[in-house]
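Presented below is the structure to which this report refers.
Missing here: one protein chain of the complex. Every other protein chain is in place.
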Amino acid sequence: MAQHRRKRSHKSGLPPGTVVHIGEAMPGKVTLSTTIYGEKKHLEKAVKSVEECPRLPDPENTIWIDIQGLSDTEMLHKFEERYGVHALVLEDIANTVQRPKIEDYGTYLFLVLRGLRKHVNRVESEQISLIYKDGFVFSFQEGLSKDHFSGIRERIRFARGKLVHQKTDYLFYSLLDSIVDGYFEMLEVIGERIEEVEKEAETNPSLKTLNEIHSLNRQVLFMRKIIWPMREVTAYLERGESDLITDNTRIFLRDVHDHVIQLIDMIETYREMLSGLSDIYLSTISNRTNEIMRFLTVVGTIFIPLTFLTSLYGMNFQYMPELSWKSGYFILLGFMAVLTGGMIYYFSKKKWL
Amino acid sequence: MAQHRRKRSHKSGLPPGTVVHIGEAMPGKVTLSTTIYGEKKHLEKAVKSVEECPRLPDPENTIWIDIQGLSDTEMLHKFEERYGVHALVLEDIANTVQRPKIEDYGTYLFLVLRGLRKHVNRVESEQISLIYKDGFVFSFQEGLSKDHFSGIRERIRFARGKLVHQKTDYLFYSLLDSIVDGYFEMLEVIGERIEEVEKEAETNPSLKTLNEIHSLNRQVLFMRKIIWPMREVTAYLERGESDLITDNTRIFLRDVHDHVIQLIDMIETYREMLSGLSDIYLSTISNRTNEIMRFLTVVGTIFIPLTFLTSLYGMNFQYMPELSWKSGYFILLGFMAVLTGGMIYYFSKKKWL
Amino acid sequence: MAQHRRKRSHKSGLPPGTVVHIGEAMPGKVTLSTTIYGEKKHLEKAVKSVEECPRLPDPENTIWIDIQGLSDTEMLHKFEERYGVHALVLEDIANTVQRPKIEDYGTYLFLVLRGLRKHVNRVESEQISLIYKDGFVFSFQEGLSKDHFSGIRERIRFARGKLVHQKTDYLFYSLLDSIVDGYFEMLEVIGERIEEVEKEAETNPSLKTLNEIHSLNRQVLFMRKIIWPMREVTAYLERGESDLITDNTRIFLRDVHDHVIQLIDMIETYREMLSGLSDIYLSTISNRTNEIMRFLTVVGTIFIPLTFLTSLYGMNFQYMPELSWKSGYFILLGFMAVLTGGMIYYFSKKKWL
Amino acid sequence: MAQHRRKRSHKSGLPPGTVVHIGEAMPGKVTLSTTIYGEKKHLEKAVKSVEECPRLPDPENTIWIDIQGLSDTEMLHKFEERYGVHALVLEDIANTVQRPKIEDYGTYLFLVLRGLRKHVNRVESEQISLIYKDGFVFSFQEGLSKDHFSGIRERIRFARGKLVHQKTDYLFYSLLDSIVDGYFEMLEVIGERIEEVEKEAETNPSLKTLNEIHSLNRQVLFMRKIIWPMREVTAYLERGESDLITDNTRIFLRDVHDHVIQLIDMIETYREMLSGLSDIYLSTISNRTNEIMRFLTVVGTIFIPLTFLTSLYGMNFQYMPELSWKSGYFILLGFMAVLTGGMIYYFSKKKWL
Partner (left out) sequence: MAQHRRKRSHKSGLPPGTVVHIGEAMPGKVTLSTTIYGEKKHLEKAVKSVEECPRLPDPENTIWIDIQGLSDTEMLHKFEERYGVHALVLEDIANTVQRPKIEDYGTYLFLVLRGLRKHVNRVESEQISLIYKDGFVFSFQEGLSKDHFSGIRERIRFARGKLVHQKTDYLFYSLLDSIVDGYFEMLEVIGERIEEVEKEAETNPSLKTLNEIHSLNRQVLFMRKIIWPMREVTAYLERGESDLITDNTRIFLRDVHDHVIQLIDMIETYREMLSGLSDIYLSTISNRTNEIMRFLTVVGTIFIPLTFLTSLYGMNFQYMPELSWKSGYFILLGFMAVLTGGMIYYFSKKKWL
């Protein structure tokens, strides 16, 4: 994150609307692909420049233009001239530290959200931007290593589901839906780890357990930051405030909204579970330490008077009558045995042992 | 829960509207039953397929179709063709990790909520879906082992209460009401256990008490997750935003809404009680440990100077005048008695003992 | 409370609108009284059945029917036939675990609230229901041992205040106002005990203090649960959403609303005071224990090297030169004195003593 | 506060609208003064009864009637007959435990707020009520010892600022503004003490510091209770919902509203600072205690094996070969030195010392 932020300040001072790529440099080359499909047509090809993409909508078919990689800012600029996308929108697409949001520009909808990617053993997020305008959907993926829409591409290719029979806004919905579906997968992985840690906290808590709890909490907070703002985005779409969305698709968008609410529910449940776990861990550990200390202190206390007595009869006074008693030693041993028994009885009765 | 979630991700990648049963596999066979009743008629029979159920509403009577078990997805699909239920609704019915919600599809209302079931010594929840359309009520129960509506069935059979004299929406209300009534029962059981733990925490707190408190807290949170979203559901029905609900039934729905508010109130009270109990437990335990440690430390402190003195006169210096005093030993014993008395007096006065 | 709840579940399974008395069985007999009063008339009598009460309103006078005790469900049922009270309302009246609420049934207002009663040394609450319809006020008191409206009865008897010159809704307001006034009294008692505990926590904190704080907290929470929902009730009345309330009386209802806000304010203040007290108590206690432990540890530490030295010269080696020095003993005593002084100085300087 | 509350219950049972002075008995005599001023006129005089005050508004001038002391309830009653003030308003004026509020009675505005007064070393609050009606402002001050409006009086006397050129509502605003200005002064004093305590907590924390933090917290809560409700009051005035306020004055009332928001901001900042301070204090203290205990325990632990060894060679067995070694004593001394060195090295390396 430090990296992102450091880059953000590189831009301060530049006039607004300046398209500068802010974010981690992703390895690999920017790719541009066009998919034109409908009930009768299916055309999928990789192109080299925006100029090769169709300029006007096709009443029969849906045109989907997908870009992976955002470092080629010149390519982004061409969307302003060719498709009338506002410079600020392009600035937001390139600046990959956006909060998920939706903006209605009248003739087109602009949506920013975050796709998830597993990296070694932690989850990373990439910015994904969608623009939906009459007949077109543009998608901009930050990362180069993973295509977040491969499932959709296959559904189009093999004409699975309703996708090819629907209008353009259904593609827009489908892309959004596939990203939200990805959130479930990640949350389920976190959920399973929480359950493992739960067992560990009950049976064998250690400092490692606490670190795990903290790490899981951080991950849940990370997911929360990504998913919370989605609530407003899908609520906006579901309310049907934009004329660009047909009523048929709105029912599906309501479904996505439900999923987002469900995700938020899961996240809040996880947070509560983790907070409960942390409490259990802390009270278990503190209980254990207290028990040990108490036990040891009680044991120590039993020996204190005994050692005093032995020390007493180790003194070198010339006249100490007990020392010359024949069975003095055995009397003392007996007394000490009685004393010890008495103390053990007393401490047991008080439940200190 | 891990099981549910693992299954949820099986579905990701499938087109929306695909009806896949997500949830625990419940043992037993799917059953389908039809109840047709009115002022003059009462017909109850188990059927084998959806095709055997009446297709059109009966102006005199109410038709209630109940399904127990959701694993037969083909049977579910038939509701789409025969009764015009949207594919997304059927998807939600089969996917049993829904959050309670109500959706108005214009010609019918779709309601999802969760019924409770005791399993060994913990509470489990099952998804129950209701669809109410003109003349029909469809109910879908996830579990096979318990019929959540047996009370309603009996009331119809023996024409008890107003049920048989009312319109279809009253059946819809009655089914909803009977589920909400079940929540009270479960909460009362939890409430009684809280009171038992309360007594335990006051008289004889142990680590077990704390575990009980945590476990009760988890159960209350579980109930809360189920009941909280019901608030919106019943508020929607009570506000009368749907034309499908008659004014007469709305007064009864207001009553259900009141019950839900009351349940939420109970839950919040329980949470506060449990949080207070946890505080009392922790301060009692910490107080007890402190008292023991303090007592033992004070006792130990009394012996420290005594043992020093005995050790002093155990030294082997050739010239130690006190050792040759005739009553040296008794003088020392006296001095130690005075010292001990002094220290006990001092510590008592300072309230350390 | 366990008692209430156990009874609640007795009802589950019964059709809605079934009037069942839920709550503690109150000792004593149900009483029914009628008061008819106006500028010129005053008639107060105890009656035996609802049939003896006037059926139609009296344009000159106000008719107030008061019932103490709710166990006679048959008597309650007669209000449905005679005065058109909805069965659900009667169910709510008999079920005495209602949350305070107001419901507008068009021709009458139904209000549930809780009156307070001192029982030995704790506060108990009883359900009080009010129905106001044109010309009539019905009041239903759960308890038999205390008449919550004795003050109002006297004001009518001796024509004190404006009561006899006002319309029926003013009686409705007066009954509500007298209950809310009772809350102040109880809160003041709690407030005084908080101040006493505050002094105790500062001067002589003990585990008893903490228990008192917890007990007071529970009482404040109890009051809060009763008074919070009143806010909505009085806000509804004050906003004048019901046509049954005249503008003149609304100004008085605004006053009641103000009192409820003031009560909530007091409750929140008490909660903050108690939470602050609990913090002070805990830090005082922990501070005291720490001081004692620290003092004792320091004292013990001073003796540790001294006892080592004495033990050293108690060894029985044949050749230990110091033992044969003539003033070896006195040199050691001197050295130990210097060592002790040095340690005391060091610990004092470090503020450990 | 106990005093106030005890008095509040004296009133319960009395009919509403009964004007009873509730609050601390303030020493001194009730005073009544009239100020009539305008562009050309300035007349200020003390009067003995309400009857001496002008009854009708003066189109050229503003009439300000100020009362200090509320114990003369008869005098208050005369405002009902002479100026049409509602009995409930007079009841609220006399009952000095009101929450700040504004009420619009159509022909006049009634405002209750609290003025601050330093008493020895703590802040006390007095109720101040303002009534603004066409041409008149009535102000009622609870306390007798301090005139909260002396600044305004001087501005009128010496025609400073815009006051004498403005309408009556500007006087109403000015009185409100002068009270709110007084809040800043008090908060600044608290702010300075917080900074002092902050330094103390960093350099030399003691139990006194914690008590100071708690006391400051109580004071901030006290201010918060007084200032929070003012937000609604000034928001109401600023929104211009009352026709009695001219647009010109409304701009000034927006300014007062801003001040109240700023005060609330300061209070929240102070609360956060105090809560942070309390955390710092507690962790500093606990850190210090831990360090001392750890140090002492480590020191004690070093001596434990040494004392064991000396005790070992203090045994009186007849045959202990080491005792007869010529340099046995010196070998042991050497061994103990090495052991001590080793332990110190080990503990230092582990950072325990």
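As written, the chains take the letters A, B, C and D, and residue 1 is the first residue of each chain.
Basically, a residue touches a chain if its C-beta (ideal position, glycine included) is under 8 Å from a C-beta of that chain, and two chains touch if they have at least 3 such contacts.
None of these values were measured; they are calculated from a predicted model.
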item	value
Absent-chain contact - pick from D:Glu39, D:Glu52, D:Asp134 or D:Glu192	D:Glu192
Candidates A:Ala201, A:Met315 or A:Met343 - the one touching the absent chain	A:Met315
Residue touching the undisplayed chain, where the options are D:Gly84, D:Pro305 or D:Gly341	D:Pro305
Residue of D:Thr107, D:Ser145 or D:Asn290 in touch with the missing chain, whole complex considered	D:Asn290
Touching the absent chain when the full complex is considered, from A:Val20, A:Val47 or A:Ile292	A:Ile292
Positions on subunit D contacted by the hidden chain, ascending	151, 155, 160-163, 174, 177-178, 181-182, 184-185, 187-188, 191-192, 195, 251-252, 254-255, 258, 261-262, 265, 269, 272, 276, 279-280, 283-284, 287, 290, 293-294, 297-298, 300-301, 304-305, 307-308, 311-312, 314-320, 352
Touching residues (missing chain, whole complex) on subunit A	1-2, 5-6, 8-9, 11-18, 86, 88, 91-92, 97-99, 101, 103, 207, 210, 214, 217-218, 221, 225, 278, 282, 285, 289, 292-293, 296-297, 299-300, 303, 306-307, 310-311, 313-316, 320, 322-329, 332
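Convention: only the chains that are shown with their structure count from here on.
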item	value
Residue-number overlap at the subunit C/subunit D interface, same or different (half cut)	different
Computed distance of Cα centres, subunit C from subunit B, in Å	26
Between subunit B and subunit D, centroid-to-centroid distance (C-alpha), Å	42
Touching two or more other chains - residue numbers and ranges from subunit A	314
Category of the chain touch graph - line, ring, star, complete, other	line
